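With one protein chain withheld, the remaining protein chains of the complex are depicted in position.
And now, chain A:
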Amino acid sequence: MWIRSLQALNLARQARKAAILATDLDGQGEQVILEGEPVADPLADAATIAFMTGKASIVDIAGRQLFLNVYLPPPRMVVIGAVHISQALARMAPVAGYDLTIIDPRTAFATPERFADVDLVPEWPEEALARRPLDPYTALVALTHDPKIDDFAILDGLRRKCFYVGALGSRKTHAKRIDRLTRSGLGEDEIARIAAPIGLDIGAASPAEIAVAILAQVVQAFRRREMTGSPT
């Protein structure tokens, strides 16, 4: 491996950008591909599949054996609202491989007692998300149904191309939310990206069951996501 390839890979990984290292197994060179970058044709399809699946594999390209190693940022989940469902999600998400952060400015909800060993940020989403920005490998889960807290985070999640943006609330609550978001300039396509009512339809009733439905929907969104990276 060339040192400049290694440096490029490490930079991409630190910036939570997906990257592929394509290595010719006969020692005929290598290439770093960043997600969203145009890829020359014989390699384009294989690179797309590799970014989608996140799986490393050997491919035959024009008679050459290339090993495509994929480096995807670890997916994570940002939850708005330190509510009952979040307590269940905080236990389940790490089991599924997701780091989780909970943001809630209401300090009565966001207490260490209710969320032991959880990355809990008792701030407004405007502040918390400025310091630790959302990105395409983050799922944004809005659970307060308070527009003052949820709306900014939902807008920010769509703008920063989170692979999943879900919002809790009845159809009626969501209809009002759509009105507000439309007034703030959001288009139909973007609004359609919001998962609402939140969670896969498994008839979930308790907070823990709703957490299962949300987590399953997040996993589905990640595994079936389209490439979201923009050219850099």
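The working rule: a residue touches a chain if its C-beta (ideal position, glycine included) is under 8 Å from a C-beta of that chain, and two chains touch if they have at least 3 such contacts; residues count from 1.
Basically, contacts and distances are computed from a predicted model.
Engineer: For the chain that's not shown, choose its UniProt protein name out of "YedE-related selenium metabolism membrane protein", "Core component of ECF transporter", "Transcription regulator PadR N-terminal domain-containing protein" or "XdhC/CoxI family protein".
Structural biologist: "XdhC/CoxI family protein"
Engineer: Can you say which of A:32, A:46 or A:70 touches the chain missing from this structure?
Structural biologist: A:70
Engineer: Touching the left-out chain: which of A:13, A:84 or A:225?
Structural biologist: Final answer for the missing-chain contact: A:13.
Engineer: Which residues does chain A use to touch the chain missing from this display?
Structural biologist: Residues in contact with the chain left out: 1-3, 6-7, 9-10, 13, 23, 25, 27, 54-58, 67, 69-75, 97.
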